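Read through the structure below, which is laid out as structure tokens, and then see the notes.
Removed: one protein chain of the complex. Kept in place: all other protein chains.
The chains carry the letters A, B and C, assigned in the order they are written, with residues numbered from 1 in each.
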Amino acid sequence: MLVVMKAQATEEQVHSVCQKIEKLGYRAHPMPGATRTAIGITGNKGEVEQGTLEEMPGVQEVIQVSKPYKLVSRDTKLDNTVIRFPGTAATIGGPGLTIVAGPCAIESREQAFIVAERVHRAGAQFFRGGAYKPRTSPYAFQGLGLDALKIMAEIRDKFGLRIVTEAIDNETLELVAEWADVIQIGARNMQNFSLLKHAGRLRKPVLLKRGLSATLDEFLMAAEYVMSEGNYEVILCERGVRTFTDHTRNTLDLSIVPAVQRLSHLPILVDPSHGTGKRDHVLPMSRAAIAAGADGIIVEVHHQPDKALSDGAQSIYPNQFALMMDEIEQIASVVHRKLPRGLQMETGSADTHVAKAH
Amino acid sequence: MLVVMKAQATEEQVHSVCQKIEKLGYRAHPMPGATRTAIGITGNKGEVEQGTLEEMPGVQEVIQVSKPYKLVSRDTKLDNTVIRFPGTAATIGGPGLTIVAGPCAIESREQAFIVAERVHRAGAQFFRGGAYKPRTSPYAFQGLGLDALKIMAEIRDKFGLRIVTEAIDNETLELVAEWADVIQIGARNMQNFSLLKHAGRLRKPVLLKRGLSATLDEFLMAAEYVMSEGNYEVILCERGVRTFTDHTRNTLDLSIVPAVQRLSHLPILVDPSHGTGKRDHVLPMSRAAIAAGADGIIVEVHHQPDKALSDGAQSIYPNQFALMMDEIEQIASVVHRKLPRGLQMETGSADTHVAKAH
Amino acid sequence: MLVVMKAQATEEQVHSVCQKIEKLGYRAHPMPGATRTAIGITGNKGEVEQGTLEEMPGVQEVIQVSKPYKLVSRDTKLDNTVIRFPGTAATIGGPGLTIVAGPCAIESREQAFIVAERVHRAGAQFFRGGAYKPRTSPYAFQGLGLDALKIMAEIRDKFGLRIVTEAIDNETLELVAEWADVIQIGARNMQNFSLLKHAGRLRKPVLLKRGLSATLDEFLMAAEYVMSEGNYEVILCERGVRTFTDHTRNTLDLSIVPAVQRLSHLPILVDPSHGTGKRDHVLPMSRAAIAAGADGIIVEVHHQPDKALSDGAQSIYPNQFALMMDEIEQIASVVHRKLPRGLQMETGSADTHVAKAH
Partner (left out) sequence: MLVVMKAQATEEQVHSVCQKIEKLGYRAHPMPGATRTAIGITGNKGEVEQGTLEEMPGVQEVIQVSKPYKLVSRDTKLDNTVIRFPGTAATIGGPGLTIVAGPCAIESREQAFIVAERVHRAGAQFFRGGAYKPRTSPYAFQGLGLDALKIMAEIRDKFGLRIVTEAIDNETLELVAEWADVIQIGARNMQNFSLLKHAGRLRKPVLLKRGLSATLDEFLMAAEYVMSEGNYEVILCERGVRTFTDHTRNTLDLSIVPAVQRLSHLPILVDPSHGTGKRDHVLPMSRAAIAAGADGIIVEVHHQPDKALSDGAQSIYPNQFALMMDEIEQIASVVHRKLPRGLQMETGSADTHVAKAH
């Protein structure tokens, strides 16, 4: 931390601030400059409460320096975290790109199977589908709940797809952890610290979506919450942030991809569906995400988006998804990645999956 | 809802869109204009999934018109909601201004009582103090929990102050509802719909803070979640939103006060502490909030902010709070309100306060 | 400036960074901490190009500390700047509040005189009216130009009101400086550095509106541009910034008032008309601005807003303006200010102003 003194600050004021710092148990490093003095602080383990110092006579400003996260940081772990799924070749964070696809919400067994068959055929390794839907309106469709979880378990058995679905509170967290392969925590719950801690006590990978107005530090701190409880398999996901723009539902902040990769060892996916809210933006932004270096894509696919019970406007058609896969495959090599869609077919036509216990 | 056709849209395309609308069970109102045709839609109860129409040939844009909220709306209830607290003269939403004051977190019985005594003496009717603290870092102080709730119950008994404190999940919600007078739902949980629904099933007033990037509609819809479960005593609270500015912790959006009052019958308070994050901004913005027409203030007060375990930098001193009360009292009359600080003494546990003249 | 090293940075890397700093002509202050080393830099006059250091091995981050502005700063001049207008009692930045009122645009001599008469009668000391209008659309009304300037000069002669109007480029700047008393530079031109420099060479007060996405530092630096050319009479004006919110045209950031007053000696006004874009928000936010400590208000008034050629929706009626003056007067005393509307009448009923040449 750094305390910047005012230009007119007296020597006594500088001295008092240094004394205060030492009294708080830290070490003060005064640095007299041409126009003013700055005082460095070391020895603090976490945040120093800056109000203490900010209000002292002669102080202009107090600046936080140290980053508060630990377990998510490359300072702690240099190598990329790679999440594996026993019994499959699918990984998240490895050299192979991760593709998660499926409808916004599970609406029926039939709908889910139609979409699953199509995305599996096109090469997705993960299936997404909402069982519990956080909706802005209490009067909107809220998801099929446990029935949806069971339908997705059948989809795993039949197609070998790993299942990603959202938990919205501590109750649904238990159920999702029981039935799915990856627990999604949605953007609106990114700072639901109670939910993060509970998820941290489980031993299932957690896909954590960036909050609508989360800074990079807050996003990483939310992951730190999960990790601080002992669950180290966290996947970050950029899904657009809220800005003044009105041509898309959210503003997809792709530059967080290299920023995360510089600071953290955790994998990061991109969601171009929520990130734009518009079907005709999904393919361009999927390509852009892979080109920017993301570890993969999570995308909404629906065979009849005009009948979807939620988010129809941003869901792509299965044939668009197949085209997206082709385009991503071409871009993958530019960023020294692979799209491992062949692998899954080798390991899993349906019959070979039968024995897989979950 | 309104569908705007492209300038080049053909008559058939317009016709197809109208047919689609009718098929969805609504009524279509085509309006041919000089350069293009727009089609109004009526008969929809909630949102029409706009993706359906947006993707049809010839369609330029689809615009939502109807507001999705009902119970929060002045369309449903013209008169202001006034929340009363039996056994006291304190109200929220009535002609008397509501002042909620206290430390960010309950740190000890002693600290809580010192602050409570001071804010009570200066005329506050409500005491706030965090028992469960949502903190950005998992390593930061998380609150005293049940012990804090019990301390605050003692404060209610001793000073007659009504207690406002935050619930952070469904578990703590039960406890807060049992021990406090007003359940606070924090900004980070504004769209924790599970929590909102559970709060809606209780019969205690809910103080709902605006999310960091919540639009007015989303804010009102969050209140609608609570009300849709049968709890009609919801208090809105502006506490600053996240913008590009860096001179304050958040940007206090005071103009939401008249905006809420136009659309809704619910009371709205302002939190200048979180709204600015800086002690020397709290008084100016408290005055501004009352001048803008807010129903009251919720403010952090600490007798030793430099030793506070959280948010010390934004807590004001008790004597600043007393000055704030004087200033607010003067502004109150300009907006045809009163600062009812005398009232509480009459009803309070009288014996301990008889002598207190103000 | 401060260089924060990575946790794994080697001693040689720290040493290299220090050498680089010294080579650039500054002084390096290494501060070894528990987990990492930070290096303070002093001796820099302006900004150090931080890219130089940011890219060196072992460097985590480079943080700017010194503020780049000088002449606008309270470090340079402790006392508030007060701008006086010879021949009147009107001031900007003194104990008396400054009220600037008038139509968005001068539309005709008749319209201008009607509004001027009304705002003068209610106690305004300054008259505003656009002669050159920056409009989003090239097809919208662009102002009457020189004719409008002449009409406003007549208004000054007749009512004793001082004239505030906007210059939009170097050409109109000359004309505005010739005919008006205060040169307004609009939000869209806040970083039109060519215009700022030209305005700095004139000797007329400059009212500088905050840009739609200007930080406090950028706002002050824009004022510094004007002052660096020798014109020290700069008036800052908050007029709302662009955020994600959609319930107002802009988000009025009133907390910049105390923030400016802490850092700078320059006066700051608030524009609730552009700041909200809605007539029914203008009065509440005017009251709030004065309560927050602003030096005054600049507000749009029109006797027939429904026929206004621009910004009708945000213009208040003359009787609303008179009510606003009453309310502001009551709030003024709370913030130890006065509303000097009596003064002007004493010094200037129309006849005494006749002789005043400009």
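We take it that contacts are C-beta pairs under 8 Å (C-beta built on N, C-alpha and C of every residue); 3 or more make two chains touch, one makes a residue touch a chain.
Bear in mind the structure is a predicted one, so any value in this text is a computation, not a measurement.
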Which shown chains does the hidden chain touch? A, B, C
Contact residue for the chain not shown (choose from A:241, A:309 or A:325): A:241
Contacting the left-out chain in the complete assembly, out of A:206, A:289 or A:339: A:289
Among B:2, B:24 or B:140, which one is in touch with the chain left out? B:2
Just one of C:105, C:168, C:260 or C:301 touches the chain that is missing; which is it? C:168
Could you tell which one of C:83, C:221, C:270 or C:285 touches the chain left off the display? C:221
On chain B, what residues meet the omitted chain? 2, 4, 6-8, 29, 31-36, 38, 40, 42-45, 61, 63, 65-66, 73, 75, 242-244
With the missing chain put back, which residues of chain C would touch it? List them for me. 46-47, 49-52, 54-55, 68-69, 134-140, 168-172, 188-189, 191-195, 197, 212-213, 218, 221, 224-225, 228-229, 242, 279, 305-308, 311-315
Interface with the unshown chain - residue positions in chain A: 213, 215-217, 241, 243-248, 251-259, 262, 275-276, 280-281, 284-285, 287-293, 327, 330-331, 333-335
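Simple rule for what comes next: only the chains that are shown with their structure count from here on.
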Based on Cα centres, what is the most central chain? B
So the chain most remote from chain C by C-alpha centre is A
Centre-to-centre distance between chain C and chain B (centres being mean Cα positions), rounded to whole Å: 31
Whole-Å distance, C-alpha centre of chain A to that of chain C, is 40
Averaged-CA centre spacing for the pair chain B and chain A, given as whole angstrom: 28
Numbers and ranges of chain B residues touching at least 2 other chains: 213
